[in-house]
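Following: one structure in structure tokens, then a few remarks.
Here the complex is missing a single protein chain, while all its other protein chains stay put.
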């Protein structure tokens, strides 16, 4: 099982930013490890899609965006939400189905919404976010707002008609939409080559006259640089941009996946490309990180997660009488 | 208003075949001129989409197919149906809403079906035929039947998700489907450049790893040669093939179109590239056609159309009691 | 002075575009072509291609983009040419537009208006003639309107745009040429049904393209001394059950008229509500006149036979009176 060599090379960022990236990756990892545990204990239910192994993508990409930008994500969005600025407390409370959750317990793991950070969900319809992102971009363009709409989706979504129609609309109308494809090689159990006649995703996107970049999604530096370039293009009003992040899902698709479709050795091989340990090793090599600093930020992340769990457990249940509240505006 | 020069050059076919092509183009033209007249007289109702100006496409393409092949067409399918072998009688009776019509008067102009020639309709959902064609191809492949499914659609359909999903499936599974795009530059009133970010349709199709050809759709020779090449590729089991026919609609989109979206001069310029007069001129220049022969075949076409009208007018109405017959199999 | 339903709708669109810079129109061939039913004719010349936006053939994406634009602060009016094509757009409507307010815990809402032409009667056959108002009316999170008069065609759009949630407006293709006088003052009610003809003997409940046929039936019945009341639902979601029940309680007999297919029709829902709430007030079984359960055929005589007609409605009304 051959995979590319682990990400390496100099990290072109000051110590603070470098450590901020590492910290956010660790925060996501610790958060999700706890989610998995809570799921095992029956405290979180429904579908739970872990991002473990892909953290460099959300971290490198989110840090390339402005606070005023729009973010549209998928059902595998814990990392995106947390790095975007949603508190772990409200994210965890949401998964616990509590009223203090970001979506008042209505959405759960797949539907983290946060108006404050302009996170438009957590969409569990594969490809469902793309047309919405096109519309958000159109709204900004028509209102003269200088803003980027970042739309995350998996490579599996590219087989959907929604992808085709959305890329064409965005390119035809030169809309400020940044299409960010997390290519983790599988859509549930379906490998890319079993779902796309053309496996070079940039060729697909380029066929709409959209500029593209493909980078190692395990390398937070490569992710960040590519996303910076993409968002600059979009922000300058030059139309949409497409970035492919080549990454890998270390865990099962969801909690109902016996992983019959892939070889354990493939997973192990990819783990040599883990975004956290490879990046921390680079930082250490450059003297930007000491073991003590690493342990400290890890400890802080664990503490933050524990507080979030405590917050979630202390949370309250929305009264059943309010079931129909917010279906439509109360008049 | 600049358009390409009229189709010219030697016609590489024997006199008989050459005249057969001309005859079929004339038959379509005369048939549709009569349809337009009957519509004006209120004998044909609903939507009527004329193919006038595009005849070389259906004629050149159909003559490249085998009788056992499948054909999937659009609502602009009179020409395809007639050249495929549906009698003008049953086609005209259908438009008159008579029981003797090919679809018993249930479908009308947009839904000409003919099991005998494996014409799977007349589909009035833009892009609706493509997934069906993929399925027909899959059925043949799984049954080991050596057959081509020819799927006609307009360039406007290429913006639909159905196009994207269908091309990917056909290419991914190497299905025997011949995708035939009639690019007449407009989808109703929407010019290609106002609907596609990439106006080179072959680039779009090629992005699915499907081989492509683009030819002058006003030149029945170019159409026939390209379609022959495409069907050979498909018949040899090498997967789908895409052909773009660059053509033009001389008439309005339907009977409810004031053509506000295009310049009369553009239409006039394209008429210099009319498929009938340019082809008959070439045949005459080569001595393959005399004026007498032309007048004779035109006369024959007119007579055939008149017989069809007589047949349609003599047709009967399906009894209202049979309204619910054939909604499902009568058990 | 009389105007047509088409003109009334165009006037409403024009006024909306003038009144609010956030409003824009988007759909297939609404601009240069002038609109399939000429409703938007001329608007692109007045407001330009940005605000009267022709789209490619991409029903899923442009309806979804309308939802996104509404989330982004605009007030899009999206046109879907025919309700059959709207099946391609149901995902963004049901799974996004209708869900977002609740699923986000009230953080987001989707003020989009979606105009859909519906119905049969022009011999355009099965893929262009169906009616799915019943499906849309069953979706929590959206409002559904069915203007059946020239005045409603003019007056329902503004309150729909003012509504903070998604509103779907169904325009029956047979109504576009309908002409009528319209009052100068504007109504803004998108909450109640309207009694279009007061009567005592039987309540005829309908909406949209079936209203003219139902009124015609009522005139026929009047000649026979049967005084029918005609209720126009106007708002298909949420249904104004109170007005329907009041009429039924008065007449003690009801026929529901609806162009959707009989099984699962909107009429069925109206009947269910009557059976739940006005059972003891009924003197006869409930009845309905809907479309026959067949893909709408092209041939005129078959299409006519497939659809509700005044004669069928009158017959059903008579039957409830044992005549």
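First chain written, first letter: the chains are A, B and C, and each begins at residue 1.
Just so we're on the same page, a contact is a pair of C-beta atoms (placed from the backbone, for glycine too) under 8 Å apart; a residue touches a chain by one contact, two chains touch by 3 or more.
Computed from a predicted model, the values in this text were never measured in an experiment.
What are the shown chains in contact with the chain that isn't displayed?
A, B, C
Among B:71, B:169 or B:243, which one touches the chain that has been omitted from the display?
Going through B:71, B:169 or B:243 one by one, B:169 is the residue touching the chain not shown.
Based on the whole complex, identify which of B:6, B:79 or B:161 touches the chain you can't see.
B:161
Among A:79, A:108, A:135 or A:230, single out the residue that touches the unshown chain.
A:108
May I ask which residue of C:88, C:124, C:205 or C:228 touches the chain that does not appear here?
C:88
Go through chain B and note every residue touching the omitted chain.
With respect to the unshown chain, the touching residues of chain B are 70, 101-107, 111, 113-115, 120-121, 123, 125, 128, 130-140, 142-143, 161-162, 165-166, 168-169, 172, 325-329.
Touching the absent chain: which residues on chain C qualify?
Touch set of chain C with respect to the missing chain: 60, 84, 87-88, 90-91, 94-95, 98-99, 102-103, 125-127, 130, 134-135, 137-141, 237-239, 260-261, 263-269, 271-272, 274-277, 279-280, 282, 284-288, 293-295, 297.
Which parts of chain A face the unshown chain closely enough to count as touching?
Where chain A meets the chain not shown: residues 45-47, 97-98, 103, 105-108, 110-111, 123-128, 156-157, 159-161, 187-190, 194-196, 256-258, 260-261, 317-318, 320, 323-324, 327.
To be clear about the criterion, only the chains that are shown with their structure count from here on.
Greatest Cα-centroid separation from chain A: which chain?
B
From the C-alpha centre of chain B to that of chain C, how far is it in Å?
36
At least two partner chains per residue is the criterion; list those residues in chain A.
161-162, 165, 168, 172
For chain C, give me the residues that contact two or more of the other chains.
In chain C, the residues touching two or more other chains are 55-56, 58, 60-61.
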